[in-house]
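Okay, structure first, notes after.
Removed: one protein chain of the complex. Kept in place: all other protein chains.
Right after this comes chain A.
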Amino acid sequence: MAAVQDGQLNLEVEKDIKTEITNDGSGNINANSSSPGSTSSGGKSKSPAGSGEDQQTLLAVLQFLKRNKLTESVDILRREAGLSADADDSPVSESAGAGSGGVPSVGADGGDANSLLSRVSIATPVAPPATAPPKVVAASGGEDQPDVNVVLSAYSQQGDPVLYPLYYNGLKKFIESVLDCHRAELSQVFYPLFVHMYLELVYNNHENEAKQFFEKFSGDQECYYEEDLRILSSMSKKEHMKGNETMLDFRTSKFVLRISRDSYQLLKRHLQERQNNQIWNIIQEHLYIDIFDGMPRSKSQIDAMSGSLAGEGKRDANKAKVFYGLLKEPEIEVPLDDEDEEAENEEGKPKKKKPKKDSMGSKSKKQDPNAPQQTRIPLPELKDSDKLDKIMNMKEATKKIRLGPDNLPSICFYSFLNAYQGLTAVDFTDDSSLIAGGFADSTVRVWSVTPKKLRRVKSAADLSNIDKESDDVLERIMDEKTASESKILYGHSGPVYGISFSPDRNYLLSSSEDGTVRLWSLQTFTCLVGYKGHNYPVWDTQFSPYGYYFISGGHDRVARLWATDHYQPLRMFAGHLADITCTLFHPNSNYVATGSADRTIRLWDVLTGNCVRILTGHKGPIHSLAFSPNGKFMASGATDGRVLLWDVGHGLMVGELKGHTDTIYALKFSRDGEILASGSMDNTVKLWDTLKAFDDVELDDFTAATGHIHLPENSQELLLGTYMTKSTPVIHLHFTRRNLLLAAGAYNP
């Protein structure tokens, strides 16, 4: 295992990605089926002065030719028409198209401009791994230019820069004048419009106009877009647009808005009456308007869901069925009968049922209707040691404290002293016997928090002298001389950002700035494998609850699923528009959740590699995720200091917990799922009543169907306690099997 260190992809992966592409791409194409007609008609009527309709048609032809790489005819045509106005931007896209192979590969099968765009957008993060670097936005220049230019060429059709503020203002006035119920919905249009108009101005070298436009209208945008606005504002030249990731995101992905049919009709009518084609074009080309029937949403409903880099998730993106139930536990012979059912509880069935259940294990025979098939993805077989561990687990579970609002957990805080601000990641083993810390100085340290010291296995020579038949052979193979409370693992060449114990406590995973994920043996305390594939910092990695599989995600926006015995990833999950900041397995191991700096959470199906949920609502990069033990709910925490609760089955936001004032780096449900603990940079641990939070949500068919949930403002009621630490940011939380809460962080004097 230690020998394999290579970073290539196998075909299986590519296949998965392909399906992914088509899935997402098709959505885009459908969405725009209505656009071309109206676009061209708009183009004709708006053309500023002089050339008129002919020129429009000519432009359209030119564009078509360009797209199909018929550069010669483009040139000829242009020469004959004496088109000088167009000279500015067309050469750029042209030369790029001809220059490197970026366009043909995508353009060959894409006739329609929109589908082309969408293909590029999806393909960008994925395509490169097949060749050399796995990232489009690499600084290397040549690689990314073609894509950018294809993308940018959409901006080449331009209006009079002076009119932009007028257009925008006109729309603003209109939206302010409509009925209240529509205003909130239509206001969503402002931000994407603003962005695209600004980018168009910048692209067409109207630097000053762009600046003025920005200054004039940036104040109107919602506050949660401020981050992006700041990035935009720094981008004032066409050259800057090349290689800028945020720009690419805006360009390659359509901004998704959910608008009710009535509101949409209003907008459409207005724009057509006013002949406001500039705006109409942008809406057609860069926005995806997800129209629904029914009542328009209120401002608060909209605000709850918006905030991501590319608008809300499409409704049909969250339609796929998710098997969120838990897998059936294997039957294990347990010394005591009553402990078996404890195990059931431990695995997340609501604890309430415990008193009623006297006959043993009747529940465990039944398959949860929401659970995936037991063999949906192959899971490793249980070893003897695993069974032993399960039995231990059950025994512990019998001593578990039942938590609730009146019965709060005790919190034991592990402070890392003398860490010099270098502690970057922490993990506990499930049985809470070991704690591992990743540090900025590239080391990984493992501590034993029980009296049992950490020992290494003896060297091969010594091992051969051992009597293998003896009963305590497991004890004998350990080298007593190496016993110590902590061990340091050296191997990474950059800060360690993610760390995860395997469930059987034999392995430890660590991901680092150096682009690798490393697997360490906790028997020998050596590195076994370095998984290479991410060429950029890997922000997080996580073992599957059943071991064997693990997920990693990082700066390259691709989450990868690995198996410990494969040096290449089994799946690659591409789709996020910015860094993947945190990763998590669903308790049934069939799904993987990733949080990203694009402020969305995606849920991926491990089997198919498809994205099955896109959850929007956070206003900042997401830094922590947690699944409830029954797999039904998920909690996420972000830099905006809010915890959002999600119903995984419906793909709905079901709660918002406000209270933290800084990034939330740690979230954990108690073993029964009754309490959610959150830990933050603001040096607090907060406990929330999740039972109540989930009970308070009324889900009727309509809300479930449309996803327009009205969130109760009850954070204060749900907050059960706040515990300040002494200048120690909380970066990890863990519930022991007995429901004692462990927290960890580095003391920053």
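The rule is simple: a residue touches a chain if its C-beta (ideal position, glycine included) is under 8 Å from a C-beta of that chain, and two chains touch if they have at least 3 such contacts; residues count from 1.
Simple rule for what comes next: contacts and distances are computed from a predicted model.
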* Asked: Name the chain not shown, per its UniProt record: "Transcription initiation factor TFIID subunit 6", "Sorting nexin-2", "Metaxin-2" or "Myotubularin related protein 7b"?
  -> "Transcription initiation factor TFIID subunit 6"
* **Residue, one of A:635, A:685 or A:711, that touches the chain absent here** => A:685
* To do: May I ask which residue of A:192, A:296, A:495 or A:569 touches the chain that does not appear here?
  => A:495
* Structure fact -> Of the candidates A:264, A:323 or A:416, the residue in contact with the absent chain is A:416
* Go through chain A and note every residue touching the omitted chain. => 138-140, 211, 214-215, 218-219, 221, 223-224, 226-227, 229-231, 233-237, 239-240, 242, 244, 405-425, 435, 437, 439-441, 445, 447, 449, 486, 494-495, 497, 513, 536-537, 539, 555, 579, 581, 597, 619-621, 623, 639-641, 659, 661-663, 665, 681, 683, 685, 689, 692, 716-727, 729, 731, 743, 746-747, 749
